[in-house]
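Every protein chain except one is present and positioned as in the full complex.
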């Protein structure tokens, strides 16, 4: 059994890791860590785990963490992993899967500019592997430190990479209009998560300023070989889970629906967590709820010459904890689907 | 007191007309019409009007309708008004405000192609005035037959017209990503409005095929003098009311935030129902709930050279019944705001 | 025009007072007060009032408040009015309508025990009139200080008083199971209003401990002449507005559905805001949304010998701001319905 430790167990990312890892056949939840409430039982904070016999919350201590776990998941706010992960790496003994954004951007400059804080040590940023499993499987298999992708970038990149890589869409034409449930904002309190403010409401936020923009641009360029600015706009939807990305690109002349449909189907034919829906359909976020799937539908509008991509994930699963576990499975030579639910929760 | 008749009183559009007209100081709700449940009291269908003493539901009869009302609102499905409105026009005696799409598209060809049914008689389509009040106030004042704008076109056109008219955005570059509450689908039953299917869910629908596309293109061209294809994608959001339009256009070089902010503020300075929000803000649909406002925020992204417009309305008010009453006010020389709530319902 | 001042304008109670008073034909919103953000424009906090030209937020000062307003509404947390209202009363010049619980409980002991804080000066508590308009109309007309009823007590008392007063229900048998939307918790932040915690969720809270219990018992006893313990349990429902009270009482032998139906209909025959629904119906909270109605349905279960009362209000309107305005109307000899919407917002 692989011994796993979870840092940030009192947040939503931590809770989702526990949900999925508790049912994982090859894993033992060895340690739960929290900087704020050490010594406490997690069920005091999360009554849904009442009676499950989980480990008590332990303080964050790199030395013991490196000794007592085979892999540590960091489900922490930006900035924490930047300090902790290099310590763990240098101690050796445990692998690290970081769900925060601290090791995703190769350029420290970009991190500083979009995150408004100091980047992690460049040495370790360069060693970290970007864990978009479907596209980096080999590097993930050999990695010690995974930068697990952001929720928006996951849904966006799985949709955009195939057509960019094939040269079918004009660089710079991408508009990515994304809609997310509220759990993506985490468990912290703010007016932006107050039920009475968010229920029966939709709004955009951080227009032209969201920190997932450079992550999308960086990985799109790496996978496709072409630099392309991306216009990214996130919206907050009155639901708890789910992300829908509606992405618009200007097609090169003459590209047909059949051609791109076939491209997507063949690209992801052997990827169990990416499901290419039939032409003409509209995937719903609810159709992947609780699961690690990314479902994608492709629409070519001949009238305007554009491709419209619809991509849905559960932001807590494929957009966070699920993909992290998928990466762990690859890192430990386990079946890629181990511990990940086969069927979404519906309705 | 102006005698008003409402056709389609058992639908949501009808209910909203009743809510607003019941408090209108210059209006008497003289007649309610329904093709399906004549003779019935409306409170049997809508318990929220219990005890209000509204007229019983009367059958649809053009002759008596033209005699007993000064104005008739048609809140009916596509196809009904195409037959009834010409009859009422020819009988004279009453003005007609049609909330359906039957008189909005000047081209019968376009109507046939997007609505998949036969268009209204061309003669009356030409005489109908498109009731986007802020832009057609003079024609509305003199009209007998109003084609009240669709919900999506209202939120879209109020945002796009100023910049297109000023030549600041490249024609053909518009991408309109719209999000709507479920009430826009009406009161009819389908899996698409089943609570368990829609709650905790978001999805796009009718990608590249929605019938509001040609309406937006037609009126944008008329007001700006420039033809421009528009990529329009509607989405269904788990909320009852509200539309948010996020519109993306490619700016001509050198256009600044200040310039477009000033353009919008001056364009709508004397329009009581359009509120231009400060630069950098993100209007929420909830901030106009129950009111006739359209709130717009303008974002210029210098990095990508695009303008991003955020426009919110209550689809039942400015997107339907409220704008219809605003048009009635103009047609009868009443104060434009008469009967329309000053303050949105919040929270 | 009556000059009104609103204390606590940055909370939801204040926002709802503004919504309703802005459209009131006999009222001018003269002053808005806030302890926290004086000098600020309210639209900075509540963008939905953007551009409405409301007064800036003024500091709380009893002297100027008493001079510049004919009536002051206090929409403040428990404890504030206990100090401020006596000051205003002693200065004279303005009437006070207090939406908090500070002047509702006649027994200081009870206040201390249920509110866990010191009560208001007994002298003023005795002078305050409990503003359940339908049952205290005469006293309200002559009052200077109104203790506006709590949201739960309003929906409960309007349902229970008629049958208790008629001696049809056994004292001590009442079980009041109440369900409320989240806006009743106010605008303050806590895990209990976090969207991700509350959405797709229902739970009871403060079982056997809610401070509205003694308020219900006190007023029920005063109106019916019979002391009766009441078992009161509130629940939080994933919606913004609305309260449903389901109340169970043990009937005296032989009481029939017809008898109680007739009792309720005659009791409230001339009360415009209480609507007795037909026998066998189930009122929905949504059917009173945004309005000042309390809708009640009566069910007699012959099998068990119980009466089941269903009572719905909008907690922000009849449960707070609307009833406060209804009381103001009575205090100033205005029509009882002035400024209060005739038709609920539906859907």
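Brief remarks on what is shown
All chains are identified by letter, namely A, B and C, in their written order; residue positions are counted from 1 within each chain.
In this section, a residue touches a chain if its C-beta (ideal position, glycine included) is under 8 Å from a C-beta of that chain, and two chains touch if they have at least 3 such contacts.
Predicted, not measured: the structure shown is a model, and the values here were computed from it.
Looking at the complex as a whole, the chain kept out of the display touches A, B, C.
Contact with the omitted chain, checked across C:241, C:275 or C:318, is made by C:241. Here the missing chain is touched by one residue of B:101, B:214, B:238 or B:283, and it is B:238.
Taking the complete complex into account, A:287 is the one of A:134, A:197 or A:287 that touches the chain left out. Listed here are the chain C residues that touch the chain not shown: 172, 175, 177, 179, 181, 196-197, 199-205, 207-208, 229, 231, 233, 235, 237-242, 244, 246, 248, 282-286, 289, 299, 301, 303-304, 306, 308, 310, 312, 347. Within the complete assembly, residues 12, 182-183, 185, 187, 189-191, 193-196, 198-200, 238-240 of chain B touch the chain that is not shown. Residues of chain A in contact with the chain left out of this view: 12, 15, 18-19, 22-23, 46-52, 183, 199-200, 240-241, 275, 277, 281, 283-284, 286-290, 295, 341-347.
Note that in this section only the chains that are shown with their structure count from here on.
Two copies of one chain, chain A and chain B, form a contact in which over half of the residue numbers belong to both partners.
Among the chains in view, B has its Cα centre nearest the centre of the complete protein Cα set.
Centres computed as Cα averages put chain B at a distance of 36 Å from chain C.
Across the assembly, chain C contributes 12, 183, 199-200, 240 as residues in contact with two or more other chains.
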